[in-house]
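One structure, as structure tokens, below. Some questions next.
The complex appears here minus one protein chain, its other protein chains still in place.
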Amino acid sequence: MKPFLEIKNITMKFGSLTANEDVSFTIHDNEIVSLIGPNGAGKTTLFNCITGFYKPLAGCVVYRGRDITGMAPHEICRLGITRTFQIVKTLNEMTVEQNVMTGAFLRTRSRREAAGITAEALEFTGLSGKKDTLGANLTIADRKRVEIARALATKPHILMLDECMAGLNKTEIKDVMELCLKLKKKGLSLLIVEHIMEAIIPISDNIVVLNAGKKITEGAPQDVVNNEEVIKAYLGDRYHAKSKKY
Amino acid sequence: MIIGQIIANGILMGFIYALVAVGLTLTWGVMDIINFAHGEFLMISMYTAFWMFSLFALDPLGALPVCIAVIFVLGVITYSGIIKRVITAPGLTALLATFGFSMFLKNLAQYLWTPNYRYINDAFVSGKSISLGGIVIGMPQIVAALASIILTIVIMAFMDRTRTGKAIQATALNKNTALLMGINTEKMYAITFGLSGACVGAAGALMATFFPIYPASGALYSVIAFVIVALGGFGNIKGALFGGLIIGLTEALGGFFLGTQFKYALVFLIYLIVIQVRPKGLFGW
Partner (left out) sequence: MVKNKKVLLIIILVLAVAPLFTKAKAVHNAIILLLIFATLGEAWNLITGFAGQTSFGHAAFFGIGAYTSAVIFYRYGITPWLGMILGGFIASAVAAVMSYPCFRLKGHYFAIATLAVAEIIKQVFVSWNYVEGATGISIPIIPRSSYFLTRLFYLQFNDKLPWVYICLVLFTAAIFLCSFLENSKMGYYLKAIRESHEVAEAIGINPANYKLYAMIISAFISALCGSIYAQYILYIDPFMMFSLDISMKIVLLTVLGGIGNIYGPIIGAAIFIPLSEFTRIKLGGSGTGIDLMIYGLLIVLITCFHPKGVIGIVGRIAEKFGRKPTGGEGSIETVS
């Protein structure tokens, strides 16, 4: 597999606070990569650096051999990398269909074509029945779906999902997991930021673990779960020591 | 020497602008409402001073507390009668309510007191002046500027030092959280509107000694006050003070170097330039 999106030595600081330090990893074609780490590990900052919302202090992002560091978010989206937001940003005064249609207009001028793309994305995310509901009136689970559908309608090659499962119940999480696998089958690559390990492990091809801004390890799901550093980062030293007894 | 004179005039005017703007920035910062009737509050205060003077021979300086009280009450009434009803309305509705109210007040003044210019000619401070190393400064301006400084400091101290002031700040930052912390936000809003009125009420009494009084006299100052508030950063009292000084100086220097017809154009231009460097105002966050 050839590298699709390469994140090379990204460093990002806010004043004296280092949010990302020398983070590197690669996403290959048609692969699900998950980015995990405790709160404040710098996951969302990294997301913002990749998608152009922040300009990293050092390092670069290379997409299909092209350096996209510092490009505007809308240019990056046009190239085929679309993100969702951790704090869902549904367009409240627009219906579900209109929300998704805004995304669909990226690849076409024609309203009819956009409606076609929209219908497809709604079908794919299971929102067809709610297309006339106003954004403001949706449940959190549906808002997250809209977020994904809207991103999907821009026809990305890489879809970046920022905590799209947080706050959902078990069945809803399962739905999103299936959705992710369906997207992979469709040929997309996914970069997922997530807390919920049970959801991440079964679907990921590769997991990158961040802690305090640094990458502490990377690898196949099972290896990462058993990695001592990761357990330490998540549970702290004391619990780590305790867990060794068993 | 003449430059010194102009700078002195600009600074003095700046302090008075600041007082008008401090009042405006309070409501704007705390409630996120642009009060278009602010200038009319100023005008009503000037008329109050005028009538106190001509009916009861009360000097504008003596009428200062009366003007403050009258416009404080007017502010509270405006809040409970109008603003309270529209504050939760979407977008620009609240602003339009104040616009309608400003129209009402301006024309009410015209109906009651005719559009004629009125002056307070022989107030205590009238006609006196101080000469400082060749710079002649009118007494009305000095008194007005000093009073403006004192009042601005009082308002700042009130906001920072008192419980009520802190409660108003909390309300401004997050109304719902303030409500959860047991702050009566309605009352805070009413007090803020009253305080805003008190500031502009004081400004009116002070300005009445050297500006003509007529129904539209507030309109120009309210537009300038908008610019000052935006220049300083919404809700920022220190910002309003410095904004007022910058605008006062710009107006005086611009009037001198470019001609008086361009002084207001320059005032607005300064805003556009400063805001490029500091998109949220000088002291905005």
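Going by the order they are written in, the chains are A and B; count residues from 1 in each one.
Here, a residue touches a chain if its C-beta (ideal position, glycine included) is under 8 Å from a C-beta of that chain, and two chains touch if they have at least 3 such contacts.
For clarity, every value in this text was computed on a predicted model and none was experimentally measured.
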Just name the one of B:27, B:102 or B:192 that touches the chain not displayed here.
-> B:102
Touch with the missing chain holds, among A:92, A:139 or A:226, for A:92
Kindly state which of the options B:69, B:137 or B:223 is in contact with the chain not pictured.
-> B:223
Pick from B:85, B:128 or B:161: which residue touches the chain that isn't shown?
-> B:85
Touch with the missing chain holds, among A:5, A:61 or A:77, for A:77
Chain A residues touching the chain left out here are 51-53, 72-75, 77-78, 82-85, 89, 91-95, 98, 101-103, 105-106, 108-109, 111, 114, 132, 134-135, 150-151, 153-154
Positions on chain B contacted by the hidden chain, ascending | 28, 32, 34, 36, 82, 85-86, 88-97, 99-111, 115, 215, 223, 226-227, 230, 234, 259, 261-262, 264-265, 268-269, 271-272, 275-276, 279-281, 284
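We adopt the following convention: only the chains that are shown with their structure count from here on.
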What is the distance in Å between the mean C-alpha positions of chain A and chain B?
-> 50
